[in-house]
Every structure is written in C-alpha cells, then in structure tokens.
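Removed: one protein chain of the complex. Kept in place: all other protein chains.
A, B and C are the chain letters, set down in written order, and residue numbers restart from 1 in every chain.
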Amino acid sequence: MRALKKRRIVSIAEFSIHPIGTGTSVSRYVKRALQAISKIEGLEYQVTPMVTILEAQDVCTILSAVEASHEAVRSMGAMRISSTLRIDKRLDKPRTMKDKTESVND
Amino acid sequence: MRALKKRRIVSIAEFSIHPIGTGTSVSRYVKRALQAISKIEGLEYQVTPMVTILEAQDVCTILSAVEASHEAVRSMGAMRISSTLRIDKRLDKPRTMKDKTESVND
Amino acid sequence: MRALKKRRIVSIAEFSIHPIGTGTSVSRYVKRALQAISKIEGLEYQVTPMVTILEAQDVCTILSAVEASHEAVRSMGAMRISSTLRIDKRLDKPRTMKDKTESVND
Partner (left out) sequence: MRALKKRRIVSIAEFSIHPIGTGTSVSRYVKRALQAISKIEGLEYQVTPMVTILEAQDVCTILSAVEASHEAVRSMGAMRISSTLRIDKRLDKPRTMKDKTESVND
C-alpha cells in the first residue's frame, strides 16, 4: 500500500479486474494487474478484499491504471476479461483516501 | 470493523450508497447506513475509502444489508438514492475477507 | 421484455451475473437467471447487451431478483459467481424505465 499524506483535490476510485473462464482462482491475474498499477506515476493505491482503491490528481491517471491492468491480464493469455471501475471525483474539497474512511468512522 | 477468524464458505461483497441531490458531502448518510448494517446478525463488514466490504454465509444476509441501508438513508429524507453492490460468491473454497487480500499480496 | 406503462414511484436497477471459471461463454447461465427473474411478481425487466434493467415498486423486489439469479446459477453447478447491482431509487417523481431514456434523448 502506498498512500499520500497531503490533502489535495483528487479523484478516488475503486477498481477490480478478473478473467472469466480460467478457473475459479484468479489471484495470480490480480497480482499481475497490481504490479502494472504499481508502476504508474502519480497513482496511489490500496488493496482491499474486493477492490483496489486508486487515488490520483486526475481521472486520466486512474484510467491509465485500468488500461495497464487489462494489458497485464491479457498478456497472461486470458481470453475474456471483466473489470469494474467507480470514480468519485470531488472538486470542492481537498481530501485523501484516509479522510473518506475517517469521515464515516468518527 | 468486525471480521471473522474462521475460514468457511462465504459470500463476500462490496457495497456503497449515497443520496443524489443533498449536497456534495454525503458522509452523514453513509454513517447512518453503516449503523443499520452493524445491527444485522451474521454479517461482518469492513469500511474502506470507497466501499464497505460485506461478508456473510448466504447472499440473503448481504441483500438485507442493502435493504437496511436504503431504508436508513430514505428515513433521513433523501429523495434519490444510488447504491452499488458487487457480490463474489465462492463455493469451492472456504475463505475470509482477509484471505482475499493476502492471496494477491504474498 | 415486459415494461410498465404507468408512471409511479419506482426503484430502477441494473443487474448482471456470471459464473467465473466455467469457460468464456456464459450465456446459458444468464438465460437461466433471466428465467428466474421472469417469475418474480411485481418486477419488470429489460435485457440490454451488458445488463438487465429491473424495475419494481420497492427495493425488496429488486433484491429478490438478485437472490433468485444467484440460486439459478448455483443450481447449474457454478462454483464461483460474480454479480453487480446498481439501484437508483427516486422518491420525488413518478417515472418508468422509458422515461429515463427519453429524458436524455430529447
């Protein structure tokens, strides 16, 4: 996990990816997608049991994580790939991933 | 956060809910939904920056969390409510929320 | 496709379901899920290339479609099942599925 300390205007997203039809265990594909994500400049991420949380200054950087993940899973031979992405872009208030969790926990 | 220790056949899901049209800050609605979720018997949950992870033995218990959350947000006066749910049900292997994260981290 | 004519307060949702690990073609599982959905009282639905649109007076009826679909796919022997649901509940304005498409097309 890499997470930014500084509050700033960011896009936060949740992302998941898996191949369909390669067996019920998909963790080695997810691992490879995470490796690709970890190389993207300006992108912070956090792994959770269902999704990977992505944080970047612009939507474009988040979308490049989606593209890199698809490319990573495809390069392992998957013939059908499903991914989901939900972006939450907020322009009125600087925040971090951590802020979002704290605002509902306190 | 409440999380089960024992590995068993479970449904794991990610869930999010927010009102549309009540302002850009929605954390008090999310908090109320989480209170409703916390009262459901047989449901474990974990809050993350974008989604709440739900874990239960059957899909039915997870769906009752969705219904309770909608009811909680509606009771606060929200006139339009959006929610997303993604269920991952696995029958071939006992596991916990924690297992899922570990399988991609090791 | 069954679609209601009368405008009323409804929950509209999008739903998709597929097994993971049974091959790249999943249409026979989707077909069986749709059969289960078609039997639910008070539920209207519309098939599209990526999701099935569900419409019902209450969230509860929509959730019963999710449960019936999981049960249908599980009964065919799938060992891992993924589903996504997004609910849009609007209380301030009666509408139908058709209204939603028209409001962005005119």
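The rule we apply is simple: a contact is a pair of C-beta atoms (placed from the backbone, for glycine too) under 8 Å apart; a residue touches a chain by one contact, two chains touch by 3 or more.
Predicted model only: the values in this text are computed from it and were never measured.
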item	value
Of C:20, C:40 or C:53, the residue in touch with the unshown chain	C:53
Absent-chain interface as seen on chain B, which is shown	18, 20-26, 79-80, 82, 84
Touching residues on chain C - with respect to the absent chain	12-14, 16, 24-25, 27, 30-31, 34, 46-51, 53, 55, 84, 86, 88, 90, 92-93, 97-98, 100-101, 103-105
Residues in chain A touching the chain absent from view	59-60, 63, 66-67, 70, 74, 78-92
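Convention: only the chains that are shown with their structure count from here on.
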item	value
Distance from the mean Cα position of chain C to that of chain A, given in whole angstrom	27
For chain B paired with chain C, centre-to-centre distance based on mean C-alpha positions, whole Å	20
Shared interface positions of chain C, touching two or more other chains	79-80, 82, 84
